[in-house]
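The complex is shown incomplete by one protein chain, all other protein chains being positioned as in the whole.
Labels for the chains are A, B and C, by order of writing; each one numbers its residues from 1.
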Amino acid sequence: MRGLSVALVAPLSDADATIQSMDDASPAKWHLAHTTWFLETFVLRDFVSDYALFDADWPFLFNSYYEAEGARHARPMRGLLSRPSLAQILDYRAAVDEAVLAALPTLPEAARALVTLGMHHEEQHQELLLTDILHHFSVNPLESAIWSAPAKVPVAMPGPIGWIEGVSGEVEIGASGASTSSTSPDFAFDCEGPRHRALLHPHALADRTVTNGEWAAFIADGGYADPRHWLSDGWSWVQAQGITAPLYWRREEGGWSRFGLDGRRAIDPAAPVTHVSLYEADAYASWAGARLPTEFEWEAAAAAHDPLAGNQLDAAGPVEPRPSLGGPAFFGDVWEWTGSAYRPYPGFRAVEGAVGEYNGKFMSGQFVLRGGSCATPRGHVRAAYRNFFYPHQRWQFTGVRLAKDI
Amino acid sequence: MRGLSVALVAPLSDADATIQSMDDASPAKWHLAHTTWFLETFVLRDFVSDYALFDADWPFLFNSYYEAEGARHARPMRGLLSRPSLAQILDYRAAVDEAVLAALPTLPEAARALVTLGMHHEEQHQELLLTDILHHFSVNPLESAIWSAPAKVPVAMPGPIGWIEGVSGEVEIGASGASTSSTSPDFAFDCEGPRHRALLHPHALADRTVTNGEWAAFIADGGYADPRHWLSDGWSWVQAQGITAPLYWRREEGGWSRFGLDGRRAIDPAAPVTHVSLYEADAYASWAGARLPTEFEWEAAAAAHDPLAGNQLDAAGPVEPRPSLGGPAFFGDVWEWTGSAYRPYPGFRAVEGAVGEYNGKFMSGQFVLRGGSCATPRGHVRAAYRNFFYPHQRWQFTGVRLAKDI
Amino acid sequence: MRGLSVALVAPLSDADATIQSMDDASPAKWHLAHTTWFLETFVLRDFVSDYALFDADWPFLFNSYYEAEGARHARPMRGLLSRPSLAQILDYRAAVDEAVLAALPTLPEAARALVTLGMHHEEQHQELLLTDILHHFSVNPLESAIWSAPAKVPVAMPGPIGWIEGVSGEVEIGASGASTSSTSPDFAFDCEGPRHRALLHPHALADRTVTNGEWAAFIADGGYADPRHWLSDGWSWVQAQGITAPLYWRREEGGWSRFGLDGRRAIDPAAPVTHVSLYEADAYASWAGARLPTEFEWEAAAAAHDPLAGNQLDAAGPVEPRPSLGGPAFFGDVWEWTGSAYRPYPGFRAVEGAVGEYNGKFMSGQFVLRGGSCATPRGHVRAAYRNFFYPHQRWQFTGVRLAKDI
Partner (left out) sequence: MRGLSVALVAPLSDADATIQSMDDASPAKWHLAHTTWFLETFVLRDFVSDYALFDADWPFLFNSYYEAEGARHARPMRGLLSRPSLAQILDYRAAVDEAVLAALPTLPEAARALVTLGMHHEEQHQELLLTDILHHFSVNPLESAIWSAPAKVPVAMPGPIGWIEGVSGEVEIGASGASTSSTSPDFAFDCEGPRHRALLHPHALADRTVTNGEWAAFIADGGYADPRHWLSDGWSWVQAQGITAPLYWRREEGGWSRFGLDGRRAIDPAAPVTHVSLYEADAYASWAGARLPTEFEWEAAAAAHDPLAGNQLDAAGPVEPRPSLGGPAFFGDVWEWTGSAYRPYPGFRAVEGAVGEYNGKFMSGQFVLRGGSCATPRGHVRAAYRNFFYPHQRWQFTGVRLAKDI
C-alpha cells in the first residue's frame, strides 16, 4: 500500500519533489517523509525498545502539527529544504518499512492499531501529494503535464439534474465501532463517531454533481459579480482575491480551459466541476435556488451505495473527475461540500496521547466534505467518512451536489 | 426606546463619539447615525412618497453592509469622520424620528414591520455602542471611567458548579412564527426559525457560568501555555496575539485587574468571567474536563426560564456581570458561547429585499451565543435568540457555561 | 509666535482636532500638546527646580520620538485619544507658556537656547499641523473646506521655463554658527552645519518651479505609465499604490480638480504643482530631459535671494501655492525636492542630550527639500535650511524645480 506513494512520485525529479507552491501545500518529498516519520515515531520509537532513529535531525523536519512531539520546522518553510534529497527519503521509507515489518509479529495490539492508523494516514497523504503536485505545476508558467492522458472519448451531455427524495426522520449516523485503535476492517477515524441518532427533515438531493457546463453558465450569468448569491465572508474573499472562476480555469478565445495533471486542456462541459471553494459552492447553490446538503443528509443517502464504486485512485496516472454515466454516484470524482461545520458528534472524545491531535483540534472554522474524489485511494473512503477544509480552500478535487427542502 | 441610545452617549464628547478603536468596533456617533439611516432608508425613503433625505451625502457614510444599497464608506475608516458632528447626528435622529412618527398611522403593514425590525435593530446597536465605548476607552492610556460605579457590596463566593440534567430526546427548537415581517409581540429575527424538531442526547449543563476566580485558577495552572487544551486555530491565535488572559485583564502586584465602564478595578472573583473568545471558552472547558453546550441544549433548558429576568440593560450607567445569587439564571450577565456553528435551520430562507441581508449571509465561520448580557436591553433577548461572533472575538460581554455528556 | 498655532486650530472642533488620518500625520491636538511638552520637558522640568508637571500622565502621550525620554505612545495610535480634549490641551499650552515666561529672566543660557529651539520647533509643527489637517479633511468624503477662499484672480500663464546659470566652482555651503544652542538671530538647526566648502560643476537651474499645467501634460503623455522615466523604487511605488496623479488630484469631466484647505476646486494650470513625491519629481525631470538640482546647487543660487520674500505663512487661512509673478523666487510656495540624500555635512556632530535626537538620527533613506512653502511660517526658512522626507511622501506642499548640466 505504501508503494503507491512511491509510484506517485515516479515522474518527479528531486527538484520537482522539493517545491512548496503555497503554505497549504507541502513538497512531495515531505509527504513521503512525514508519513514515514509517523510510523517511525509512534510505532518504532515508542514500541521497539532498541530502535535507533534513522536520522535524529529529521523528526524536527517531518513532524506536521503534533504539539506533543515538540518543536518543529515551520510549515511555510517546507519548500526551503533541498536536503535531505528525494533519494535519501526513499531510503528512509525503505528502512522504516523494513523495520515495521520485522517488528510487526511481536508488536502489541496498541502498536498494531497505530500501524493501521498509519496506513490510513498514508492514504490521506497520497491524495494530498497529488493535489499538491497539481498546484505546484500550475504555478510554473511552463505548465508541464505530469502524466500524459489518453485521448478523451466524447460522451453525451448529462440531462438536467434529477431530484431524489432523501431519507428523513430519525437515522443512524456515524461509524459504529469507530476508533483509531481498531485493526478491524471497519476502521474509521475518531471523528466519524460515535454512531448516534439524528433527526432529518424532508429534503431532496440532486442525482449528480454540478458540471463544468453548468458552472460556465453560472459565470456567464454574472454569478461571481453579484453579492446577493454570496455569504458575506465569501464575497470578501471573491473581491480580495479577484476570483472569477474555479481554480485552474483560464478564459481562452474559444471558451474555458483548465489545468490538470495531464496539462492544460479545454474543460469538459459534461464532467463534474471541481476545484471550487465552499464559498463558490454555496453561491452556486443560492443562484440555482437550492442549498448544499447537510453532512447527515448526505450520509443517510450514501449509506445505501457501494463506497468502492466510482472514479477513485487505483494507480499513479492522471486523475480527473469524469462525466456521470447515470445513477446517483456518491463516491469518487469530487469531494462534495456539505453545509455542515466540522464539529464533534455527541459523545466524541479524542483519543489519549499524541495521535489524539489527529482530528479533534481542527474542529473550528472548517466545513465537512463527503464522498471522496478521483484522487482518493479506493478503499479509503466510506459513507461515514468526514473530510474537512476551510471554506476558501479549493486545491483539492472539490465539487458540489445540490439539495433542497421539500 | 430610541431614547436609550441618546442617553448612552450622554457622557461622551463629540470627540469621544468619533473614535473607532479597532475595525470590529464603530464610533458611538456612527451607531446613532446608522440606526437612523436604517429607518430613513427602508421606511421613509421606500414608503413615504415625498420624503426628502435629511442629507443626500450621508447614506454613503452610514450604510453598514447592505450590498443592495450600493457603494459605502469602508468600515475601517469610520473613525476618520469628525464630520458630521455628534450634534448634527442627534438632529438627524430627531428629524427621522419625527418623520417616522408622523408617517406611522398611514404606513402599510410591510413598512410597520420594518419599523418593528428597526427597533430591534436599534437594541442590537445599543449593546454594540456600549461594548465599543468600552473598547475605545480601554486603548486610551488614561483609562478614564465612563460612569462612576457605586461601591461594590461583597458577596459570598459561589460554591462549586452544580450539574443539572438537560432535556433529551426530541425537542422543539426555534421561534415559531419567526419573521421580520411580524409586528406581533412574538417578534424574532429570521435566523431564529423556522421552528423545528431536533434530537438531543443525554447531557448535563452547569448551573451557573464560570467565574473570574475559576478563570484565574485556569491561568495559574498554565492554561494559556498548554496546547493540549486548545483548538488548533485557537492555539495559533493565542501565540500570534500573545494572549495570556481575558481582554481588559492586567496582572497587578496583588492579582488581576480588569477595565470596565467604571474604569480599572480589581476583578471580582465571584462574578462571571467575561470578554473571552470562543477559543478561550473551548480551552477552558477542555481543561475542566467538560465541553461547551450546543445551542439546542441551551435553548431546551432556557425555554423554561423568564427571559426578562437577570442582569440586563435598563438604563445608561456602568454595566458589568454580577455574581450569581443562586439558581440557574440563563439570561443576562454574559452571552454564553455555544459549541454550535452559526448555520441556517432546516427550511430557513432569507426574506426578500435589502433586509434579507440581515442575517443569512453571515452564516459561515461564526459561532452561536445565547442568553444576552448585562449590556443587552431588557426585552431584547429570548430563549430562541441567536447571537453570533467569530471565534476570536471577545470585546462583547461573552462568557462560558460548561456542559457534559451523561 | 505660539499664538499662531492656536489660531490655526480655530476652525476645528474637538473632534476635528482628534483625528489621525494616516500614520505619517498627527492630530491637530497632538501637535499643540507635543510642542508644549517639548518646552515643559526640556526647559521647565530640566531647569526650573520646583516645577510640577501639568499632568504626569501626559509626557507618555506627547513625546514624539525621543528615545532618551523613555517609553511613549505608539505613533499610529495618536488618533485614538479623544481625551485629553482640545480645551484641556489649550489650558496646558497657556499654563506652560506662562511658566516659561515667568522663568525666562532667570534661565541659564543653555535653557534659553532650548526656548529658542522650542520656537523653531513650534514653527515646524505649525506647517505640519496645516498639512495634516488638509490630509484629514481629504479622506472625509464630505470634503469640507476648512477656510473659505477669496475668488481667484486669473493670471497670465507663465511662459516656458527659462534657464539661469548656476554657481560653479568652490562655494561655501551651510549655516555658519549653526547650532541649536544659539539664541542669536542666526539660529540654524544642527544639520545645517558645519559651514564648509563644496565644489560645484557647471549647471543651470530653471527660473521657476513646474506648474500644474505642465504636470497635466506629463500625465497626458503617459508619464505615470512608462517605466523608463522612473527610479526602480518609484515604479514599484506607482504600481503598488496605483498612483496616477499628484495627491489630492481627481479627474473630473472637464479636467483635473484638487483638494485644498479651501475645499475641492479646479486646478490652476499657472500655479506650481504640489503634493508630488520625490519619485514623481524625478520621473517628471527625466521625462523633461532634465534632472533635479542638488541641494548645494540650490543653496548656492538661493543665497542671493531674500528668504523673507515669496508666498509663506503669515496668518491662519487657506494657503496654496500661487502662480509665479516672474523672477526666480526660491522661497515659499512649494518645498523643492533636490536630488540629494539627507546625510551629514563634513564635521557634523549631533549635540549632546535628548535634543541631539532632533536631526542626526534621521539621516538615512530621506531626501533634502529646500526653500519652504506657502505653509512655512515666514521667518522660519533660510538658504541653508534642510528639510527632509522619504521619497514616497507627498502630503507636504512639495514641488519641483528642474536643473541640468551645462
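Note that in this section a residue touches a chain if its C-beta (ideal position, glycine included) is under 8 Å from a C-beta of that chain, and two chains touch if they have at least 3 such contacts.
Owing to the predicted nature of the structure, the values given are computational and were not obtained by experimental measurement.
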Seminar exercise, completed: Result, missing-chain neighbours among shown chains, is A, C
For this session: Determine which one of A:L80, A:A94, A:V155 or A:A266 touches the chain that has been left out.
Result: A:L80
Exercise. Which of these touches the unseen chain: A:A33, A:L61 or A:V334?
Worked result: A:L61
Exercise. Of C:M22, C:L231, C:A303 or C:V351, which residue touches the hidden chain?
Worked result: C:L231
For this session: May I ask which residue of C:G193, C:P272 or C:G339 touches the chain that does not appear here?
Result: C:G339
Seminar exercise, completed: Omitted-chain footprint on subunit A covers residues 13-19, 21, 57, 60-61, 73, 77, 79-86, 136, 139-142, 144
For this session: Tell me where the left-out chain touches subunit C, residue by residue.
Result: 65, 67-68, 170, 196-199, 201, 203, 227-228, 230-235, 278-279, 282, 291, 339-341, 343-344, 346-347, 361-365, 367, 391, 405
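Note that in this section only the chains that are shown with their structure count from here on.
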For this session: Please report how many Å separate the Cα centroid of subunit B from that of subunit C, as a whole number.
Result: 46
Exercise. In angstrom, rounded to a whole number, how far apart do the mean CA points of subunit A and subunit C lie?
Worked result: 58
Problem set entry | Euclidean distance of C-alpha centroids - subunit A vs subunit B, Å | 37
Exercise. Which residues belonging to subunit A are in contact with no fewer than two other chains?
Worked result: none
